[in-house]
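Here is the structure we will look at.
A single protein chain has been removed from this complex, and every other one stays in its place.
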Amino acid sequence: MIELHLLILVIVVSFGFVFSYLAMKEHDLLKALALSSVQSTFFALGFYILAAPDIVLAYLAIAVGAYTALVILAISKTERYEVGE
Amino acid sequence: MKRDALVAASFLIAFIFIAYVVTVKNILGLGGEELRPLSEFYLSHAFAHEGLTSHSPEVVTAIVWNYRGFDTLFETFVFFLAIMGALSILRLDREQLEHARELEGSMPHRQMDLIVKATTKLVVVMIIAISASIALHGHLTPGGGFQGGSAMAVAALLLFAAFSKFTLERRGLTLKHTISAYAAGLALILATILAPVVLYGGKVLEINLLPGETGLFNLDVGEYTAVTFGFLTVFLILGIPEWVFKNILRRELND
Partner (left out) sequence: MISFLLAYISITLFAMMLLGIYGVATRSNLIKKIIMLNVMGDAINMLFILIGYRLVFPVFPPIYERHITFEEFLNRSVDPVPQALVLTAVVIGMAMNILLTTYAIQFYRLHGTVDVRDMAEMLRGDEE
């Protein structure tokens, strides 16, 4: 049965990697932030699978709530688009 | 060119090392079935009520505030320094703060519609109740000061988004009040870690001497207040619109 936990973890980590790669490639910063929030949500699920309820409580509030709001504020005060090379 | 080659080579070495660690040696200790001796000590002593106990069934909170208390204490100070660094960059003196409030008040006032406001009120009350439960039962159920504080900061952010910051400041949530509450939380933490020295003649942070779980409870409440109002302070000053700040900076340059 422990394989089931590890399989869920594999899916979570793979989606997290894919979304963080997409976030790195994205030039619109708001879209990049949304993609990295999706990655954070998957990782919160992963922390739950790893039997860490304390981390889930702190991580959900910070990585999906406060951090997103902070970076949206920063983007609204600076530039929205990243200039490519 | 040489630098690029060095970077690439170091990456390769890192990859080889990782493959070795993960597959051959298992140095990280992934996937074991036994407990490490250190964590066995923590797990068996946290709720034992004798010896080096901390009277808490929640082992993570016991480690965070009792067994590794100095670590968390100094992390609280790192948090404090980061917040104060942000504040000292974005600081406004009293006249400038008044000026900013005037400018914001003169701004045309946009209102969210009734449904959003009513739903936000409901949800915010729920989040505040849940965060208080997380923080105050931190030594019994999953949770603690850090978790409750960050949930509470999210509730305040929801209020900022649904109502305006100006409305909240008029209702009394000003920068002065949040900083005072932050200081009160830090003072509660300091009082709790100094209480064993003053009352029982023990050492700093020896909260086992306090009756029952008072030490853990007090430290959790202090951390809850500190984290909540630390985040809130920064968001209050970051929420000032950019054109107000530009106006103030221009006035500072002209003076």
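The letters A and B name the chains in turn, as written, and every chain counts its residues from 1.
What we mean here is this: contacts are C-beta pairs under 8 Å (C-beta built on N, C-alpha and C of every residue); 3 or more make two chains touch, one makes a residue touch a chain.
Just so we're clear, the structure is a prediction, and the values are computed from it rather than from any experiment.
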Using the touch definition from the top, which of B:Glu75, B:Glu104 or B:Glu169 touches the missing chain?
B:Glu75
Among listed residues B:Thr120, B:Thr141, B:Thr174 or B:Asn208, the absent chain is touched only by B:Thr141
On subunit A, the omitted chain is touched by residues 1-3, 5-7, 9-10, 13-14, 16-17, 20-21, 23-24, 29, 32-33, 36, 39-40, 43, 46-47, 50-55, 58-59, 62-63, 66-67, 70-71, 73-75, 77-79, 82-83, 85
For subunit B, enumerate the residues touching the unshown chain of the complex.
11, 14, 18-19, 22-23, 28-33, 35-36, 38-40, 42-44, 46-47, 57-60, 63-64, 68, 71-72, 75, 78-79, 82-83, 85-86, 89-90, 141-142, 144, 146-147, 149-150, 227, 230-231, 234, 238, 245-246, 249
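Following the convention adopted for this analysis, only the chains that are shown with their structure count from here on.
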Taking each chain's centre as the mean of its CA atoms, subunit A sits from subunit B at a distance in Å of 19
What residues of subunit B sit close enough to touch subunit A in their complex?
60-61, 134, 142-144, 146-147, 150-151, 153-154, 157, 161, 231, 235, 238-239, 242
Quick one: which bits of subunit A touch subunit B in the complex? Just the residue numbers, please.
53-54, 56-58, 61-62, 65-66, 69-70, 73, 76-77
